[in-house]
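Missing here is one protein chain; the remaining ones are kept as they sit in the complex.
Here the chain labels run A, B and C in written order, and each chain numbers its own residues starting at 1.
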């Protein structure tokens, strides 16, 4: 009954997932690994796991029942298509793919296969705080959601390596995905405003302020600060017709001392979302053991790609950039935007 | 040493200020009142106060040392000009005046007089929570302010009487004024977005989302909800370079019961800002006793007029509406926008 | 209509009350002062106030309508009796008197006079947080109060000058009085436990833990720490049958920085209770203008004296020390302990 898993890509995130599958979770075994750096793959491989020469070999191996893709983005399309061709469930880290066209190709293949196989790594959907927030909104006692204020603060980014496209390409996608999921809605357009820059980032475009226009008319405003020094701080508040619901502070000892009455803030995303990552794979294992996938889908990865593209266009244009999705294949459920009317 | 005050307009707000001056505050005496409804003026007049037939008579009376204007907006300009002509300190409730041209005329008169006489009724500047927030920002330990998230929620508005212009004309001005004051900055442009409407207001444009672009480049986003049912909820958070500072919850008993662990929220602006109103007049009395005015000035009333006008234009245009102020007269201090560079 | 007040004792607290009566409050005028140090009295006297040679002269002066006693404790009895003999309302700082016998003599005189004249300086009863807490308890939705956890922390005490009796004589009385008032109850016995001592106080008995047994059976536990360094921190939580109600944190800017998400704590009792002191006198002025007194009474001062005495006995005995009050004179209302049954 144990799901036999192969891991493609044994960099930092791949190693962390191997640790998680080996030490934390049940019902799963890592039976194969591969990496462009074979020595790194061998070092990361658990006892008894095979080191494959290529992703293709791993995916096609009979001993591998399900695949985890932690390679770099440009390699994802080919690996996803191979998994779908083999009919094997696959977890794919963000980004799903790196272009709208690629996303459509993957979606076409999965739809043709006729069963969901792909789960994309939007871990926030598995965070207990976000799940409780969604349950409150969907409980309906506060009326319809009208606005969502999403705050995404990161302590620091590596100078030089981190470019001004990254807050929109890598960071915004989390807020965009969680907005779609929390509000059961789609994004129909994007605007970007660039406030006074933080002196901590030199010429880096930071902070960035984004407006996501939802199909229902709900408005999402996103504050992205990637160099705010004090910690990794994710906040969110949904304004509904008769009340408001927000993420709580993270549990932390309440200390009263000469700095006031206070609670520590997470240092980084690992600390903040460690349980969410565990839960993300717990659910993936359950679905994978049944030969399918649940959670964030190819459709969600496609949506994220469109939002990042539109956000980059919006920086350039200074105006509203619309998002036009294809009709939602039945495989991915009823149109949530319609449902929200 | 007691300041002898005349009150113009004895409607709800005028009566409340008379109560405040009579029962709560020291160093002040209401010696005269007037209203277009003489009977209402007589009823509101404290013992020993004279009921004047007209604002002009009140303002010119020798027994009146300082004036409080609580009449309706269109009457303000003439009354303010009369006070300035008489050299008497004057507190004027919002709006200062109802057009940019009128604001400039009042400013010209006050500048010509050569000493500040006018205080405008932006009571938030006297609220202890906002004052502490400003002190933290100006303390400088968090670096420069880059963004300000201002939330303005009102439980309900009278159906039919309340129009879609009012969130921008009457409500936004508080957020705009407090933004200028908190950030020591000026507003250079306004954008307005209209999210999905609350079903509680029928065709009312509610909520409204406003972006204020500050001269320094700082960006202010304002959520205005006027029908949110659960209470009067004013929140604000300033994002700076290395930290964030926010208004606290209002002090209220922490109750743990079947509704959770919870604190009551103010019902309306009277409850929320009662101490701020007291403090607003305390400081007006001190300055008035010295023949001058401090606090929000004619310049601030002028700025508020420009913001409201620009916001209404922005609703119509859907785009960015710039604000162009005249050079700031020396009477109103150094240019804060410059100071913020 | 202005209450003409004389102040006995112009030390630190007397000076602060003169400032409050002169600069903050309305409906009152300080017309006379006296002090054993005549120069100090003269320096503290507001313009137009007379400096009296003795308390007796001040109390008997026709121009003095009401008296404020800020002299040292041993002088209170004589001054209170003189005020009662003169039929003048009097505010008396803690302690009311310094012995049970003295308290009974003052009470006997006031009862014989037939109208309340004395208000004792238990300022916590005028604090908005405590008042809201009492309102919640008396609202009855949480059922009967069964326990009260009262925390009284002080940043530091002067080494050498501060003795081990003082936490019980000077500090505990506030918790005892507020317990009686919050719970509408009387104290029937006291126990004291002395935990491990703080190294910050040398041989000082600090912290001290006190149990107050209420007539209704409710139990109050009090943590007194007088040297806790980080601030002046007053907390309280009442456990009722179906819920719990507690004092909130003090309003303070919510700062997120490298020290966490945090709010400042008051530095000392002046900062914590400044509005309560103002309100205490506001209500005293109203009652005094009608020739009487409300708020904490001679009965409450008598109760405080008994508690402090019992607490000191309890330290010595290590056991339960009972408190036996006389029957409550009608002048001070119905027996609250009975009401609580």
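Operating definition for what follows: a contact is a pair of C-beta atoms (placed from the backbone, for glycine too) under 8 Å apart; a residue touches a chain by one contact, two chains touch by 3 or more.
Please read all numbers here as calculations on a predicted model, not as lab measurements.
Touch with the chain that is not drawn comes from one residue among C:50, C:170 or C:223, which is C:223. Looking at B:39, B:85, B:101 or B:261, the residue that reaches the missing chain in the full complex is B:261.
Check C:34, C:239 or C:279 against the missing chain and you find that the one touching it is C:239. In the complete assembly, the contact with the undisplayed chain comes from A:141, out of A:141, A:270 or A:290. In the full complex, chain A contacts the hidden chain through residues 22-28, 128-129, 132-133, 135-136, 141-142, 242-258, 263. Although one chain is not shown, part of chain B still touches it, namely residues 229-231, 233, 249, 252, 255-265.
The chain not shown here touches chain C at positions 143-144, 146-147, 149, 153, 193, 195-200, 207, 209, 211, 214, 216-219, 221, 223, 225, 228-230, 233, 239, 241-244.
Note that in this section only the chains that are shown with their structure count from here on.
Centre-to-centre spacing of chain B and chain C amounts to 39 Å, using the average Cα coordinate of each chain. Between the CA-based centres of chain A and chain C the separation comes to 58 Å, rounded to the whole angstrom.
Spacing of chain A relative to chain B, judged by their CA centroids, is 44 angstrom.
Chain A has residues 229-230, 233 in contact with two or more other chains.
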